[in-house]
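The complex appears here minus one protein chain, its other protein chains still in place.
Right after this comes chain A.
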Amino acid sequence: MKVLVPVKRVVDYNVKVRVKADGSGVETANVKMSMNPFDEIAVEEAVRLKEKGVAEEIVAVSCGPNAAQEQLRTALAMGADRGILVEHDGVLEPLAVAKLLKAIVGKEGPALVILGKQAIDDDMSATGQMLAALLGWGQGTFASRIEKEGDALKVTREVDGGLETVSVKLPAIVTADLRLNEPRYASLPNIMKARKKPIETVKPADLGVDVTPRLRVLKVEEPAKRQAGRKVGSVEELVAVLRNEAKVI
């Protein structure tokens, strides 16, 4: 089967983001950008499915600026076969991305789409579920384990209080949680090879998708800062202040 893996270009998880002085957003100029960490897990899972002979071809897709080619190259170096860039400058909300991906799914015909469960910039955790809805497919979100069983996928899901297992008919959507796998580092030869793999570029208009945002950002601000407290000298003192000063125990 063919597997589609959408990947998002985001501010690297190690970067401490700064809110712009005019409150219009966060500073993203001259900041290190990377593939969204949960999308790396999604790519890794697709590559493992290919290594097991379950998947034949892996297509990586990114919706974003031209520079998102870097993230597609990373996916290709990890083992994806080819890339598609849906090029758009400006805000793409999960609904718009889901519509773009639906159009790509229509062209490519994958049996499985694996996405990260959440992007670490807008923290929406929505694109996979929205794509499943638009396609009329089943969804296995927050997956910690997937296994193909006939024409269905057995998905172990991370839920509040433990794990849940569902069987989702293929074609299906899976969103990757932290424990699904540990993504590999691309080797130098594979990085070199990835440079020769094809990346096709399309625009939202080519796919007939209106990506106008539904949300207008009125302002972005820093949350109230917590003041650092004080150090205590011993466990005895700690328990005393918790009992007598903070009165929380």
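We take it that a residue touches a chain if its C-beta (ideal position, glycine included) is under 8 Å from a C-beta of that chain, and two chains touch if they have at least 3 such contacts; residues count from 1.
Keep in mind that, in the parts below, contacts and distances are computed from a predicted model.
Undergrad: For the chain omitted from this view, which of "Electron transfer flavoprotein subunit alpha", "NADH-quinone oxidoreductase subunit J", "ABC transporter permease" or "Ferrous iron transport protein B" is its UniProt protein name?
TA: Listed in its UniProt record, the absent chain's protein name reads "Electron transfer flavoprotein subunit alpha".
Undergrad: Write down which of A:70, A:164 or A:200 is the residue touching the left-out chain.
TA: A:164
Undergrad: Of A:17, A:33 or A:54, which sits in contact with the chain we cannot see?
TA: In the complete complex, the chain left out is touched by residue A:17.
Undergrad: For the full complex, which residue in A:43, A:72, A:86 or A:132 touches the chain that was left out?
TA: From the options A:43, A:72, A:86 or A:132, the contact with the absent chain belongs to A:132.
Undergrad: If the missing chain were put back, which residues of chain A would it touch?
TA: Residues of chain A in touch with the missing chain: 11, 13, 16-17, 19, 26, 38, 93-95, 98, 117-118, 120-134, 136-142, 144, 154, 157-169, 172, 177-179, 213-223, 226, 228-232, 234-236, 238-239, 241-242, 246, 248-249.
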